[in-house]
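A single protein chain has been omitted from the complex, and every remaining protein chain is retained in its original position.
When the chains are written out, they are named A and B in that same order, and each has its own residue count from 1.
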Amino acid sequence: MLLASSDVLPPAELATPVWLDAMSAAVGGVFGALTARRADLDVMGALFIAVATGIGGGLIRDTLLQRGTPAALTNPWLVPTALGAALVGLLFARPVVRLTLLLTLLDALFLGIYSIVGTEKAFRADLPLLSCVLLGVVTGVGGGLLRDILVGDRPMLLLPGAVYASAAAGGTTLFTVALALGGSTAVWFVPALALTVLMRLGSL
Amino acid sequence: MLLASSDVLPPAELATPVWLDAMSAAVGGVFGALTARRADLDVMGALFIAVATGIGGGLIRDTLLQRGTPAALTNPWLVPTALGAALVGLLFARPVVRLTLLLTLLDALFLGIYSIVGTEKAFRADLPLLSCVLLGVVTGVGGGLLRDILVGDRPMLLLPGAVYASAAAGGTTLFTVALALGGSTAVWFVPALALTVLMRLGSL
Partner (left out) sequence: MLLASSDVLPPAELATPVWLDAMSAAVGGVFGALTARRADLDVMGALFIAVATGIGGGLIRDTLLQRGTPAALTNPWLVPTALGAALVGLLFARPVVRLTLLLTLLDALFLGIYSIVGTEKAFRADLPLLSCVLLGVVTGVGGGLLRDILVGDRPMLLLPGAVYASAAAGGTTLFTVALALGGSTAVWFVPALALTVLMRLGSL
């Protein structure tokens, strides 16, 4: 079977709608911009970091799966959205910081969504169960990981008590086990998402 | 269409001639060796860093595009050239450092050449316009980025005022817009290159 080009893949059961992908890139972009500002980067450095944060998780996921050029690059909305969000984050840093609670909620939500989507892509590619969990976690945390490595910080997800990778692992494990036992994505998406979001928010 | 193996790609309009690829690997190799020397690495560590610097940009570009094994590995000249240049940089560090001005000029030149070549590859792969700019910038700065992450420095391109990613973004944006409006590579290569080189040198 020919798996090299993304257009020969069967349509994904859990293909995230574009607006959801774009919203995730936006959240990542804002967080990236705030991190870059704290690290005293100039505008271009901040935009670079913000885009890496916004699309990093999907970029790493698709590069590892090797099913063609990553969606983060082929989708025409993700890079512009991450860029736009980063500009908003840089221009309105003060009011945006006041929205930290909202951003943290969105971040937990997208951590859940993206790790489950990553797991589902791996499951559909017939990877072993633990690889599905691993790829989901990497998808969920990849953007923040790339951001922290580029800026030279120790990755946030490794800070004790962050419950970041753990939260992603919790939701994706539940989801993987459910799918392996014959459960459907439609039924198990929300419980798995809720588990990740609750684990992440419970640690704050 | 089968896109997995590089030999089925249509010949690139902007395929860089081998001597240009090799020269870029050499400039990267010398810079990598000098960085490694400042960081007190031993010879083998320095060679490793130098090769990563010399071929890193193309390696990242081709890994992301997923059109087969990266040219940096399949081309028989690039790794040897980066290695040879690194040895020269290590053995003759003192006179080489005196050539800093020449090296900086060459570095700006190859930043421009490689970011535009990366952009052109992305454009030919029908990526969205901003993805073309992004992939070009990543190609141009990838070698130095890899070098700095491996050595444990904050990436040079993120230092305030470096005008490194910005210079690459300037040239590739001009080039992408020109191509999108129907311009030809032959006409727009030089103006885009000039913009990047002038932006980079103007910041020094």
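Here is the rule we go by: contacts are C-beta pairs under 8 Å (C-beta built on N, C-alpha and C of every residue); 3 or more make two chains touch, one makes a residue touch a chain.
None of the values given here were measured: they were computed from a predicted structure.
Trainee: Of A:Pro95, A:Gly161 or A:Gly182, which residue touches the hidden chain?
Mentor: Of the listed residues, the one touching the omitted chain is A:Gly161.
Trainee: With the full complex in mind, choose from A:Met44, A:Leu59, A:Leu106 or A:Ala122 the residue touching the hidden chain.
Mentor: Only one listed residue reaches the unshown chain, and that is A:Ala122.
Trainee: Pick out the residues on chain A that sit against the missing chain.
Mentor: Against the left-out chain, chain A lists 1-4, 63-66, 122, 125, 127-131, 134-135, 137, 145, 149, 153-155, 157-163, 165-166, 169.
Trainee: State which residues belonging to chain B touch the missing partner chain.
Mentor: The missing chain touches chain B at positions 2, 4-5, 39-42, 44-45, 48-49, 51, 59, 63, 66, 68-70, 73-76, 79-80, 83, 149-152.
Quick note on the criterion: only the chains that are shown with their structure count from here on.
Trainee: Distance from the CA centroid of chain A to that of chain B, rounded to the nearest Å?
Mentor: Measuring from centre to centre gives 28 Å for this pair.
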